[in-house]
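All protein chains but one are shown in place.
Right, chain A next:
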Amino acid sequence: MNYAFDYGWLFVYWPVLVKGIGITLELTLVGGVLGVALGIACAWARALGPGWLRPVVATYVELIRNTPFLIQLFFIFFGLPALGVRMGELEAANLAMVINLGAYGCEIIRAGIQATPNGQFEAGASLGMSRLQTFWHVVLIPALQRIWPALSSQIVIVMLGSAAVSQIAAEDLTFAANFIQSRTFRAFEAYFVATAIYLALAIALRQALRGLGWTLFPKRTAR
């Protein structure tokens, strides 16, 4: 092997990488929080919502889960302006991630809700709780607790999938690696560093979500 490794560019380009990490984390945070919120709403609608709402949500979920993320992103960024809806690359990236996680999260959370025995709904009603109170305290929290590991994985997948947003010139970590590669032609080094950072971010995010799980569901957390 005659390739001479050269990491000298790190001294020049590290601000690009730092900015990229910041954007990736920001996208993951916003996409994760809003995506899970959307997922909860959709899971409620699909499992317990009114009859007319169920097919609407089912259509959304199937549409998103059966099309590539990159196409959804391009549609929002390049396609929607034709209808007069124009947003910047970060808004488009965030929206695509929320919509994407919302659909996958919906199915994961719905699995948790549907695993709730019928007797628990009746128990809630017999204690004089409203439907919403029953959903929140009796159904949702235990459901989330049950599927928390699966939901955590999905959030990590969304973070890794956010690499696609570099295609619409959002300056995330992948964009930073591409940018450095096209300026220095040190492809191996640039992508090696990006890989290492993604790995570290993914492990850190998984640990953070596990910690969040312990905080949110202190009694019987699935580990």
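Criterion: a residue touches a chain if its C-beta (ideal position, glycine included) is under 8 Å from a C-beta of that chain, and two chains touch if they have at least 3 such contacts; residues count from 1.
Keep this in mind: contacts and distances are computed from a predicted model.
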| "Amino acid ABC transporter substrate-binding protein (PAAT family)", "Osmoprotectant transport system permease protein", "Tryptophan synthase alpha chain" or "Formate dehydrogenase H" - which is the UniProt name of the missing chain | "Amino acid ABC transporter substrate-binding protein (PAAT family)"
| Residue, one of A:W136, A:F179 or A:F192, that touches the chain absent here | A:F179
| field | Where the unshown chain meets chain A, residue by residue | value | 77-79, 81-82, 86, 88-89, 166-169, 175, 178-179, 182-183
